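What follows is a single structure, and I will ask about it in a moment.
All protein chains but one are shown at their positions in the complex.
By written order: A and B. Residues from 1 in each chain.
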Amino acid sequence: MRGRSILSLEDLATDEIEALLDLTAHFADAGIEPNLAGRFVCGLFFNPSLRTRTAIQVATESLGAHCVIHDVGGGVWKLETEAGVVMDGDKAEHIRDAIGKFLSGVVDCIGVRAFPDLSNPYEENRQDRVLHAVVEAATVPIVNLESALFHPMQALADLFVLRNHLKGGQRADHTIALTWAYHPKALPMSVPNSALLAFCRAGYRVKLAHPEGFDLDAEIMTRARELAGDRLTVHHDLDEGVTGARVIYAKSWGARWEYAAAPDVLAQRSARGDWREWIIDGRRQALADPGAFMHCLPVRRNVVVTDEVIDGPHSWVAEQARSRVLTQAAVLHEIVA
Amino acid sequence: MRGRSILSLEDLATDEIEALLDLTAHFADAGIEPNLAGRFVCGLFFNPSLRTRTAIQVATESLGAHCVIHDVGGGVWKLETEAGVVMDGDKAEHIRDAIGKFLSGVVDCIGVRAFPDLSNPYEENRQDRVLHAVVEAATVPIVNLESALFHPMQALADLFVLRNHLKGGQRADHTIALTWAYHPKALPMSVPNSALLAFCRAGYRVKLAHPEGFDLDAEIMTRARELAGDRLTVHHDLDEGVTGARVIYAKSWGARWEYAAAPDVLAQRSARGDWREWIIDGRRQALADPGAFMHCLPVRRNVVVTDEVIDGPHSWVAEQARSRVLTQAAVLHEIVA
Partner (left out) sequence: MRGRSILSLEDLATDEIEALLDLTAHFADAGIEPNLAGRFVCGLFFNPSLRTRTAIQVATESLGAHCVIHDVGGGVWKLETEAGVVMDGDKAEHIRDAIGKFLSGVVDCIGVRAFPDLSNPYEENRQDRVLHAVVEAATVPIVNLESALFHPMQALADLFVLRNHLKGGQRADHTIALTWAYHPKALPMSVPNSALLAFCRAGYRVKLAHPEGFDLDAEIMTRARELAGDRLTVHHDLDEGVTGARVIYAKSWGARWEYAAAPDVLAQRSARGDWREWIIDGRRQALADPGAFMHCLPVRRNVVVTDEVIDGPHSWVAEQARSRVLTQAAVLHEIVA
């Protein structure tokens, strides 16, 4: 994978993903192998981060390399991404110069977190313009650290946790309920998109559950069905969604009608409260079998999941979060030339 | 001390403090011993910092370890600390998840700076909820880098400076004047609390001087009297407080009536100006013997202390500040497993 960018796990062949998970397992047992002495990895953050920022630094430095962290303004897009623009507005630099002419030449890999907020229309949002502008400008491998559409580093850690726990039988013997949850804010779809495709491709049975109107991206759904066939089912009732599942993977996201919402739609948004019942609690965990709980964090306690479940014996949340360092290290180990 | 948290020097036995000071002296002579290769120390800052932030990074990296610095929003508490809360407000993550499920598993020690501002009532403020929530969630040692009540890393550096200078005779032969000073803003009591207990326990004679109404915490005072007996005296006149002291340790702090102050109390606060005379100048230094000057920095010049005193031959301020790296290194050397 030397020199390759990873914007989505879809950029990798199935055996490449398995190889990354094997390397992660090796790192978990034997420690991270420092094969990148003298290299530099840059983490470029357009959005705040705790886990990802920690993971990229700890992984990079454990590999013997150096980590340069840059915050690109708090929520403000200071870098121009469109080609050919007359830059007489508020953007002081073009991403072609910042990344292409400069950063690409002085570091060996760039991790980019750039998910737009939901104030833009969905169709614009899903184009992930910043990420793609970085990729187009760069001459070094780019790792997507979460964009509007994908969060591949999270999905890789999730696959690692699933692989550690679900060992017996065929993968299709294990059912994962990927469930929407209530949250007071409309959030990006990157995590459910990446989880859905990763779990379908890995061979698990997937029950996707969300309220009507909260459909995931149409292209993503088409691809998921292509990967999973009848291993994928969709449910609009949470009880039905979790029943019989080995794992409940909860995550909230915004509906497409919430993007760039006009005031009258915002009024409708307050109707979100109708779905307050979409929470993973002890009763729902009992409907599953035995209902291990997964979430990418950060999580709203007693909104998305009750304390009882997230702190209970079947919570894999800590393992997911901590695996982020190991999977990040495996990725950098393989792609940095 | 392997694996121990240090929230206050009160968490350490007297001989443990002396051992840390011995190790600091060794580092001062022979350089910091890099015994933490491959380890990670996180500095988690809820408040701004120059000295502490520099000290934790320089100490950590001098020990051969890596340092991860996180700023948790500018003055905004983004992490929920209360247990059992329904998190549908403005806090996106619980400290039990950020620290307990994640950070504890990927770093080897966490330093936390989290002092609330004085807009909350004193009784709430002194509970140091963020710090204690971190400790409760963490599975790695926590170092308090300044909370509402304590600043143990500062007190340790202060003890080191005192020990270097006050060598002859018994410790009780040396008098330290710990004096309140005027400052336009009401500040936390962490530094005077930690200094008072540390100096009393170390065996020095302590003259605590502050205006009426600026009493330190009642529990702290009780403990100080228990430690010092008649080596501790309290004065409400600055001239009287500094007279005959070997060392003047100045620091401003807010009175308890200034916490969560209502508008009419704020009017009273402007009456702070009544205490503008509480400044360490050449005349007061001359009342002492010979009146070495100490302050933890940052300091308001010509408000807390005159240029003449802080830049004079008896100023130990630079030594205090620079010792912060050495004492921090000694602490990490001992507690990181």
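The working rule: a residue touches a chain if its C-beta (ideal position, glycine included) is under 8 Å from a C-beta of that chain, and two chains touch if they have at least 3 such contacts.
This one's a predicted model, so the numbers in the text were calculated from it and none came from an experiment.
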| said: Can you tell me which of B:Glu61, B:Asp215 or B:Asp289 touches the chain that was removed from the display? | reply: B:Glu61
| request: In the full complex, which bits of chain B touch the chain not displayed? Write them out. | output: 50-51, 53-55, 57-58, 61-62, 184, 297-303, 307, 310-311, 317-318, 321-322, 324-325
| note | Where chain A meets the chain that is not shown, the residues are 38, 40, 42, 66, 68, 70, 80, 83-89, 92-94, 96-98, 100-103, 105-107
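As a convention for this text, only the chains that are shown with their structure count from here on.
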| task | Give, as an integer number of Å, the spacing between the C-alpha centres of chain B and chain A. | result | 40
